[in-house]
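Below is the structure I would like to discuss, written out as structure tokens.
Below, a portion of the complex is reproduced, with chain positions unchanged.
All chains are identified by letter, namely A and B, in their written order; residue positions are counted from 1 within each chain.
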Amino acid sequence: ALYSNIATRKAEATQTVFKVVELTEGTINAAEWGKNFPRQYDTYKRTVDIERTRHGGSDAFQKLDDDPRWRVLFSGYAFGVDYREERGHAYMLSDQDTTERVTDFKQPAACLHCHSSIIPAYYKAGLEAGVPADEAHRQEAIMKGFEKVCAMPFAEGRKLVDHPVSCVDCHDPDTMALRVTRPGFLNGIKVLAKSSDPLPHLPSVERWRSGDRAREYDPNIDASRQEMRSMVCSQCHVEYYFKGEGKLLTYPWQYGLKVEQIEDYYNDVQWKDWTHKVSGAPVLKAQHPEFEMWSQGIHARSGVSCSDCHMPYVRDGAVKVSDHHVRSPMLNVARACQSCHRYDEEEIKSRVATIQDRTQKLMIRAEEATVALIKAIEAAKTAGASDNDLAKPRELHRKSQWRLDFVAAENSMGFHAPQEAARILGESIDYARQGEIEAIKVTPGGGARVSMVAPINPIQ
Amino acid sequence: MATSRRNRVVAGVVLSVMVGVLSGAAAFTFAYAEGTSYLSNDPAACMNCHVMREHHDGWSKSPHHAFATCNDCHVPHDLVGKYTAKAVHGWRHSKAFTMQDFHEPIRITPGDLKLVEQNCVRCHSSLVGDLPGHGGIGGNDVNCVHCHAGIGHGAPR
């Protein structure tokens, strides 16, 4: 019966790839691609759905109301005004348009790199900048245009794009093969490949390193398909900063992907995101280091890609397709996890909850320690401590807040690398409390009681 | 590298068969160790070696039990390939079983995994046929067992 069952499904199967329209590098509109690949397009459209999970999901609530400590931690910076839970890909462009970080603050068009289907715009800008229009110079034109657009004011660049991430950003229109299109990532991974940070989870990089290095590492040439299943995501789900006057979007991977390696880079180039309004410290802002955190985890180490969990195969009649409804795997445990983990859904959810709750508890501890440090510096300043006195406490504020934010801004609440997330928070706490100590020591007349401790009945 | 190992073994088999015909000793070993079991399609044949018992037990509990025998997955399905592979397995396993010099837990060789996944696709092409590069074959591809670990005889755990 089953065999005949399969046979009847076979007919259905052959309908899938049917070239209705020609697709080119210029075809940004996903609906066009949808004509050739209706199943993937159907799921892609579903990224508009709104559903909450214990620690994630797609309900764009205001994180600053959810945990007001962040208003203190971000004080003096745009993130202290509007910082929301992120949601589905369908919203990426409109959410960027409407965030107060854009409406109330000056931003460069570099922002658009990860919020729109922007490659054709880069290409055009490259040609205008004088790069020859032939196929041989295509990539050069894109990279040139990238530089040009990064430097524009947001509003000006915004006119060049009109579509959130689309098929062409991850797929070659001729072969449908995965590919990396984002200049930011192409530059970043090149630099990373040259670093000495061991990357066992990216075998193609290790292979390139042990080769003659005649040319630079290029994911579109070197990476395996399984690596591509993560790299297409890592085009955007990474830590970044805008380099120099040209606001060139840059991924800080020169020394490696770990939190302290990125910090070393920022220290070298004397980078700060802003000066903290209360403490006066030159602080850093971490942004969605999913790729960096995932890289430290056991899943990456085991060759498990972003797509394995966030775009699992779904059986659609007689064919399997990758679920393009990119979302929290907790909304799709059966497909995202159970093919590899044979536990029932409730069990899997509770394992994730254990990891995430542990991370959150420690994270709140780190938030309280860092807020206590900020208050201690404020107290010292009020009591008359000099900038010179405050140099060390501020330096420690920079270190503790960078580590805290690295875990907080990462969107899996520690799941992507549970032990690493806890280690980072432990260091954050250490630096925050050390800073508090330094601040108290430079406080004329000794600091007032700034940190609270829950008492237990002392034993004698 | 897996294939070169295979070639060497094939040569070994051919040679040993010739020697076997002459002396009979190798042939006797091969036969006594049920190397010949490989020529059968009956999973019980694999059971002639206790070291295969767990895989058999796992298989008999797996969903595939109803659809696929050991050989459906573990040998190619063109006639020549089938008997070459069986000879190769038969010789390698008999030798290993006799010498007791194999790595435990037993692990499939890259070459044989490739072969197995060709069989996955042979049966499931209707389902996976459209997946890019889903020959599921090594190298630049995503292997079936990356996600369907232990599909044949239950997950290792």
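Going forward, a residue touches a chain if its C-beta (ideal position, glycine included) is under 8 Å from a C-beta of that chain, and two chains touch if they have at least 3 such contacts.
This structure is a prediction, so every number in the text was calculated from the model and none was measured.
Participant: What stoichiometry, expressed in the displayed chain labels, describes the complete complex in this file?
Facilitator: The complex described by this file is made up as A x2, B x1.
What we mean here is this: only the chains that are shown with their structure count from here on.
Participant: Distance between subunit A and subunit B based on Cα centroids, please, to the nearest Å.
Facilitator: Centre separation, subunit A to subunit B: 43 Å.
Participant: Quick check on the complex: what are the subunit B residues that touch subunit A?
Facilitator: Within the complex, subunit B contacts subunit A at residues 66-67, 126-133, 139-142, 146-149, 155.
Participant: Which subunit A residues qualify as touching subunit B in the complex?
Facilitator: Interface residues on subunit A, with respect to subunit B: 2, 6, 9-10, 13, 16-17, 175-178, 224-226, 229, 303, 308, 313, 315, 318-321, 339-340, 342.
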